[in-house]
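A single protein chain has been omitted; all remaining protein chains appear in their positions.
Moving on, here comes subunit A:
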Amino acid sequence: MLAFLARRMVMAIGTVLAAVVISFLLVHATDTSPGAVRLGTNATPERIVAENEALGWNRPLPTQFFDYLGDLVRGDLGTSLIDGRSIAADLADRVPVTASIALFATLLSGVLGIVLGVTAAVRGGRLARLITTGSGVALSLPVFWVGILLVYVLALQLGWLPATGYVPFTVDPAGWFTSLLIPVITLTIGGAAIVARTANAGLRQALAQEHVRTLRAMGTPEWRIRYVHALRFASLPVVSVLGIQFIALFGGSVIIENLFALPGLGQAGQAAAASSDFPALVGVVVVATLVVVVINLLLDLVVAALDPKVRAA
């Protein structure tokens, strides 16, 4: 168990390092330079050179890299080339937005998906076919398209929810909640579909296990076989798909944040990419990776709690 966790910790640190290295190399492989980005298109070549010198861009790559790592450990991600703000401070405001969308959407996908998947596996027949087909369609729909459809129906036609925009929790908790609802529902449609498929397949597989036959042969009541034994068996794939789901939602939130004008991490990434704001780009990649890594570690703990084989390892 401890060895397992230690191994996962090492993996986590390796992942963050890899993210830093990759984004760092990426930024340095470009033919533009931060000086050019900062000064805009009207700058003379001499001024750009001077600016790059001032930014330390021309120092040896390893020096820059280790400086960056040192700053990173201290929580300093540098300043934006565009507006000169502290990237760390900016992202610290943004992570909660993205995280709450991803978290709500994951939880809702989990509940809805498990109910649908279990229903399909247990009931079978036409209902199961309906759920399988429906989830196949749902996970194929582009989120931005679904989002617009929902805005059209829920906000414009029915007027139940605000169309776009974000209300900070500290300003108005109820407003905060309703401002997140359409984005969360949008993400849940695809997410619940994936969870439903996994739960359905997992439960069917569980019910086909030899130990289920033992339970049947012992006259175990059917509800206990399904909801205690088979569900527990199917919980492993479902939990890992929920983790993957959260990571995908967290990383993929850029589209939903753009669509609903939510000030999250993805929006920062999009802005940084559009303006070639290199330090901000690296910062977004690093922060997103950190979140993913933490989620993965939490996931490992959940799996260890669920699976006696992992616990004993």
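Heads up, the rule we're going with is that contacts are C-beta pairs under 8 Å (C-beta built on N, C-alpha and C of every residue); 3 or more make two chains touch, one makes a residue touch a chain; residues count from 1.
Convention: contacts and distances are computed from a predicted model.
Peer 1: What does the UniProt entry say the missing chain is called, choosing from "Dihydroorotase", "Dihydroorotate dehydrogenase B (NAD(+)), electron transfer subunit", "Peptide ABC transporter ATPase" or "His-Xaa-Ser system protein HxsD"?
Peer 2: "Peptide ABC transporter ATPase"
Peer 1: Of the residues listed, A:L161, A:L215 or A:V302, which one is in contact with the missing chain?
Peer 2: A:L215
Peer 1: From the list A:V27, A:I48 or A:L72, pick the residue that touches the absent chain.
Peer 2: A:V27
Peer 1: For subunit A, which residues lie in contact with the unshown chain of the complex?
Peer 2: Its contact residues with the unshown chain are 11-12, 14-15, 18-19, 22-23, 26-27, 29-30, 120-125, 128, 132, 136-137, 139-145, 148-149, 151-152, 156, 204, 207-211, 213-222, 229, 232-233, 247, 250-252, 254-255, 258-259, 265-266, 269-270, 272-278, 281-282, 284-285, 288-289, 292-293, 296, 306-309, 312.
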